[in-house]
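Down below is the structure, laid out as structure tokens.
Note that one protein chain is taken out, while the other chains of the complex remain in position.
A and B are the chain letters, set down in written order, and residue numbers restart from 1 in every chain.
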Amino acid sequence: MSAVTRIAREEWRLWLRSKVVIAAALIIAVLLAATSFLTIDRIASEQSQRLEQQVAAEQTFFAQPDRHPHRMVHYGHYAFRPPPPLAMFEPGVDAVTGQSIFLEGHRQNTAMFADTKAAADLGGFAALTPASLYQLLLPLLLIVLGHAMFLRERESGTLAVMLAQGQSGVTLAMGKAAALLGVIVIFMLPLIGVAAFSVSAGESVLAAFALAGGYFLYLCVWGAIVLAASVILKQRAVSLGVLIFAWLFAALIVPRFAINTSSAAIDAPGKIESDLVMLAEQRKLGDGHNAADPAFQQLQAQVLEQYEVETIEELPINWRGVVASYSEAELTDLLNSYTEERMGLEASQSRMFDLFGIASPTIAISSASRTLAGTDLATHHRFLREAETLRFDFVQALNQAHAEQLDYTIDINRSNDAASSQRARINAASWQVLDEFRFEPDRADERLSRSGLTLGILLGWLFFAGGVAGFAARRVKI
Amino acid sequence: MTSPLEARSLSLVREGNAVLDGVSFAVQQGEIFALLGGNGAGKSSTLLTFLGFLEPSGGEVLVNGASVSSDVAAARNAIAYLPEAASLYGHMNAYENLDYFLDLAGKSAGRSEIDAALERVALPPEARTRRLHSYSKGMRQKTAIALALLRETPILLLDEPTSGLDPVAIDEFHDLVKALATGGQTILMVTHDVYGACQVADRVGLIRDGKLVGSFAAEDGERIDTETVHAAFAGRGVA
Partner (left out) sequence: MAKSLSREIRFLSKDKGAVFWLALAFTLSVIAVSFGVSEVREQRETIATLLEEDALDRASALEGHEEWGSAAYYAFHFTYAPPSDFAFASMGQRDTAPWKHRVRMLALEGQIHEADTRNANFGLVGRFDFAFLAASVAPLLLILLLYDLRASERTARRHDLLVATAGASSRLWLPRAIVRVGALATLLLAPLWVASAIEGTGAGMSLQASAIVIGSLLVWWLIVELVSRINATPSVLLTSLIGLWLALAIVVPALSKFAIEAANPVPDGGEILLLQRETVNDAWDLPKEATMEPFVAEHPEYAAHAVIEETWAWNWYYAFQQVGDQAAAPLVQQYRDARVERDRQARLAAFISPTSFVERSFEKLAGTDALSMIAYEDAVRNFHEELRAFHYPLMFPEAPYDEALLEDLPAYTPPS
């Protein structure tokens, strides 16, 4: 074992004497530190801001005066998605999706005002996050450090001496691997720091640990690739060229290619497109504002029978509220079926994207990273679903109040004059039906199981690249 | 009459170290001059100053009477250079390499001329269409010499031309060099091989610590006496 540590120590000595290596490592360390601080600061302030906005939205809703209940349906409410603690490392899709959504009757709005819409446009990579540094830059550092690691011994002739002394290529490779592992462990420290900080901010230890583990796996994959190249290839310029190509391919080309492919292969219609299809159907359902619509005749017959009365005026409840409630439920079913279909298509696009991880470990880690941090598309979809539930619940609660607390006759005569309008109101205490909404990230074990595929792919990469390196080292000749 | 190659009080300082210190010599047309010296004596640096790769810190070098620093291109044009362990392109065969380098020198040669040159350096015909990857060191050296022949320059600079060659190849090479000199080419070679220098050169200059410390000339058709030069090289005897 001492031979391995000996070799590793020599490698380190060499690195520490190289200005290029020191400069590269320092630059990356500074970038990492700066990005981490900026991102932590931004996410922390967004987190508190979103929470404040959520509370403020609820208080404003509760503070509304006595009104016609349907007015409150249109007055609406907001749902905010505060970034989860680990977003300080991996902000994920948050910047693209928008983080607030307006909730009102009869409509499902989209999340609005994504950061990217007003962003200064400086091209493809402009946003740097700690996660993207780990995904893009650290592999490059490993390449710069390690591309000549093994073949240098061949070039200088020391390989022949070592082999002649009875050491095996595997021992030498293990020594080099140990040296590279040392670098990986050191550069894991900032991530571990951020992860620990996120735990103190309320993140589960399991998720933070899994995230750090995923990145450790990812960096080890690159370490193994670098080692394999330096064992197999004989010239350092060739080795560096091949590794740079691998990086270019894995980090820049495949992810975007995967986006093109998954969007071309699975056509997810836009909201306007599915809305138009839906509107045609919706017209068949009738308009919730117009209780005389023929589509409600059947409902009317049913309700009259239930209360054993002849006319809607005789009903003990407000017919208009019943209609509003009925049509809201019908419409929501319809809206949800389209939304679910669209989200389903988007989810299968994402699955397809994830599968490209087989061609690029960078895709695998970026997906796993978003999932574990709780900033992936699935979490955004859950936010949309929960916001929709919140919307439906408060709208229906208001419709129920409409049916039960407001007299039908007063209601239909509300536009006669100012006084009738004044009468057609219910007590503001009814606004308390609004549920408190605090969006929480998925449970850590759920996130972990969702990232199972991509973490598995990463593990596969490690076995593959490590296996190739080991195999090549075993067969190494002078 | 101007000498094709001349060094006048040539001094060279590289990274603070005096590599050459007041070296003067001239090589006449048709002469083979060997600069003999140990590792780091400044032999190769002398060649590189004639090619304009190194700028003299003092004195000057002249090619055909003209200072190299004033017209590097003219100097290079007059000189064919055979670097130590000459490596042409491994991914091309002998013909492709020669075509390429001749073109680079602004010359062209037909297949028959190239074949004639390769014949002269005794590169076997079946090897000529193989890539240089597969060549032995001697075969690569031969191809590079063929290039020097084809360039038909009046001057030839050879840097340790026989290092790594087997004795038969060395003899072949020496015969070729002598034939070239007889044909009127001026040849400056640097070497640490006492025996080879004495066998092939008309004159041997001994260089040590950047200074020309001795000179031995062949007389009356006799070769230079190896023992004398060897003794001088080793620091014994008088220069």
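As a convention for this text, a residue touches a chain if its C-beta (ideal position, glycine included) is under 8 Å from a C-beta of that chain, and two chains touch if they have at least 3 such contacts.
Note that the coordinates shown come from a computational prediction; the quantities given were computed from them, not determined experimentally.
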Omitted-chain contact residue, chosen from A:44, A:93, A:163 or A:459: A:93
Residue of A:5, A:48 or A:416 touching the missing chain in the full complex: A:416
Hidden-chain contact residue, picked from the options A:182, A:213, A:241 or A:460: A:241
Residue of A:253, A:334, A:359 or A:459 in touch with the missing chain, whole complex considered: A:253
Subunit B residues that touch the omitted chain in the full complex: 48, 51, 53, 72-73, 76-77, 79, 81-89, 91-92, 96, 100-101, 103-106, 144, 147, 151
Subunit A, residues in touch with the chain not shown (by the definition above): 20, 23-24, 27, 31, 38, 53, 65, 67, 71, 74-76, 78, 92-93, 95-98, 100, 102, 109-114, 116-128, 136-137, 140, 144, 147-148, 236-238, 240-241, 244-245, 248, 252-253, 255-260, 262-264, 267-273, 275-277, 279-280, 283, 346, 349-350, 353, 366, 377, 380, 414-418, 420-421
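Criterion: only the chains that are shown with their structure count from here on.
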Whole-Å gap between the CA centroids of subunit A and subunit B: 69
